[in-house]
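Have a look at the structure that comes next, please.
Of the protein chains in this complex, one is absent; all others appear in place.
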């Protein structure tokens, strides 16, 4: 089909030209004497993106799911009690992993569309006088429902209860896109992957850990080698890896971190907030609603848009793909057929958001959803024009 | 700046991934025994795109301007009388070249926004009983004003006058995008370049010539070597070139011709017509007008949009570039500051046109042009949705 | 430094242009309806490279080390007794992993330079009347010492003892380069990675399993999710994955399998044998010896070359890297400083082997090793010239 394939799923995201160039290299020797010239500064840059100044980061050849497993294997032991919540497909899968890995999971089930139930967490932590709970898990951004949670509040709940549990965060679709501060929030393990805010192809599991998590790894009871912190540390400290790293992705990561840090994390977060604002204006103009139940939970990286009763959202997505060469995100599990998702994270600008909204309009119209053509994208255009950081005068 | 740079100038156009891949190769030997395995089928494919079944095509390392010069040098002689018309920057430049190369140019000046004055041509040809006019020139698509002309009608004028002059066509922003039929219209030289409908970087001048033009080259009086047909033919007949060719571009051209022929020329033309229709609906919804004075002259590859009195179109273009990472085409010469242009040719789809229109709206609003946000892109969305060739049922 | 960086380590290997092109694509949706058009044929192609017609293959975003762990986690249980041998750094690491994962490892230690001790294995299996040994491990090609082992003989030992243990093979630097036949040898788990014979960047752990291994996974006792067969199968059967796959590498793998199958596995193996022959002729001409103690153990994918007493092989490697832009493989662990390695696997031809040998000569001379310049590469030239499959007459 002619023209670009428009990719507006919540990851993998669009790869910047500069990153793509950096990765299109011939292979190199991962044991070369100058290999640490690449890796040592890289570890530091990645840690900066997490605002992790006291712990360290691990770069696994894996997906984000592998980094989930790495976090659990290295800091906990089979039978440990943990506190988790479930309100979307990805928080569900993390719970499922924890259970299958033999943790005793205290699950708080919430409606899909809500976020981490901080109040309930606070209660359970206060009630856990014996500190049986070894770790508290929070999905920072539930990609399936477009819901962001308040991680800082989870930290406050822990502190207020004087509870020593580890704080484990799934930041896969959050880090590098929306505010995250590992130092300030004292997050012990933050899981991410290469294919979201880091703007790379999938293939790297990125795990940023605190000094406390490193300490915990000394007594963690899971058998492990592939994801073992100790093996990574032994190699990484010299700029190498315990097994062949995905060098191509490391080259790309080096450039994508440069791009994030050059733009400035606050500026990157601001850009995501502003672009997400345009999407939300469009949804309102269409007369539709988001899966996220309250404004405080609306994610700045992905919007799950509820289609009207009687319409199958799967048809809208298929239509966008087949007729307009555009990938929108599908509804997963409980919300399958009820929502379609627009990923608005990573290497993104106003024109790209308008593309996604325009195609969504065409696909919805084609599927019989009543809406005024241009209403949604027009609302976004208004939003972008009125909030543009560039000074109009400059164009004069 | 984050996100794609959106390129909506009327060439260079967006390069398909498949073409870009084909060009990103290491260098190869242009005298290798298997080099003709690339070039011989390539000459045939390019000729098919021109619908030239009786002459041949030349592939010069040059721009389209070089192919203009090649056409003149090889078929005419200094002092020859030729009939040309001028109604935009590119037809103007071709006239200028002809004059500077020492032709005696009979120029018909038209208003910018009109096309080739077929009636006047017909008169001049009928009046030229002595057949002093050696060639008639037609700019098929005037890129500066977004005007397409009726080349078939020029052929009819020649035939009706029983006039033997050569028919020279500038098809740079036409071939591979809008209907062109060298056989049917008996065009003698059709000039094109790599960076428009052929969807490649600039760097190849493509000249498709008739048997009659080849015959004319035997007696043409210009001193020439670089662009000389005879040198090219001697090499090309064996699959080689008289000097080092731009092999990388030849590799890309091979793929882009495959893409055009796989989609089918009629389908490619239809796609351009439909996408251009969306742009014109947008212009009407904005309450603006095109530089092209009449519907019959509206180009399906580029639209020159007249901004309201008192607004400097240059500001709109600068604003799109600086605030929204988007290149729109500027007004050239007589229409500088009065129009901005949207190129809608090459590797293009609905989402991309909506991107261009959305950014144009934002930039115009930012520059104080009164228009309802979403009005233009909404009109295009309606147009695309109602004319989509893909069956909605398929998405069911 | 000017000119190509010459890469002659035993993986990552040189990436074919065609593969590199296929990977340099923008991102795509791994949940798109047509994604299985890529993956379903791909699983079949990969299985063909392993000659696995009855089981299935798994493609993990991981290194080969991850696939080692996947093989163990999915088919065995903590405390299971296994038979392994150790004669180089990679067989050592696999033993280490097995021990750390809690297996009861019956290790046969051999001298570095020898291969799998088939006789000892046969004895132990015959002696194990109670079939306490659940799996027998064989490192097909020990990359650290350049030693290939006889996997078919291990299968015979199992059969002759009537032993039901699983047969686990590390084929990381073997599959796709030297003869391997999973069907004929009834290998239960064969581990490989993307960056060796598959000619890709590192990042994919490739595991090919038999029906018997799949059966074993039903009762295997390790907690697991990331590498769990069941999760993969549930996704793969529909052409999808349980988490975001490394799509870029899958695209490349698709092309590299095509290349292997187009050339023909026997032809690929023959090419490796012939090229390795040239390296061995060179070593002999230099008056040096290989780490592999006997001809039957000499690997066709990597040669570990023992430097004369008193010379530090590390200096040779550093010299090649710093003065001649060439990566040779270093000696690991027990043979550090004693050997340097030339990787001769993957996308390779005669000229490339001569490059590696020429640079090795220069680096050795520079480090004071006495040898006649050109002696080694000359021996390889003789070998290649006299064994060239292309008929000399063809050039006439």
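Labels for the chains are A, B and C, by order of writing; each one numbers its residues from 1.
Here is the rule we use: a contact is a pair of C-beta atoms (placed from the backbone, for glycine too) under 8 Å apart; a residue touches a chain by one contact, two chains touch by 3 or more.
Bear in mind that the values here come from a model prediction, so they are computed numbers and not experimental data.
Touching the missing chain, out of A:24, A:77 or A:387, is residue A:24.
The chain not shown here is touched by just one of B:38, B:153, B:202 or B:311, and that residue is B:202. In the full complex, subunit A makes contact with the omitted chain through residues 17, 21-22, 24-26.
Residues 4-5, 7, 9, 11-15, 20, 23-24, 26-33, 60-66, 68-69, 78, 96-97, 100-102, 193, 195, 201-203, 205, 222-226, 228, 242-249, 318, 321-322, 327, 329-330 are the ones on subunit B that touch the missing chain.
By the touch definition given at the top, subunit C reaches the unshown chain through residues 1-4, 6, 14, 16, 24, 263, 268, 271, 315-316, 318-319, 322-326, 347-352, 354-355, 358-359, 361-363, 365-367, 372-382, 384-385, 388, 390, 392, 394-396.
Everything that follows uses one rule, which is that only the chains that are shown with their structure count from here on.
Comparing mean CA positions across the assembly, the chain most remote from subunit B is C.
Averaged C-alpha coordinates give centres for subunit A and subunit B that are 45 Å from one another. For the pair subunit B and subunit C, the distance between C-alpha centroids works out to 53 Å. Inter-chain spacing, taken between the CA centroids of subunit A and subunit C, is 35 Å.
Residue positions 4, 14, 24, 318, 322 of subunit A are each in touch with at least two other chains.
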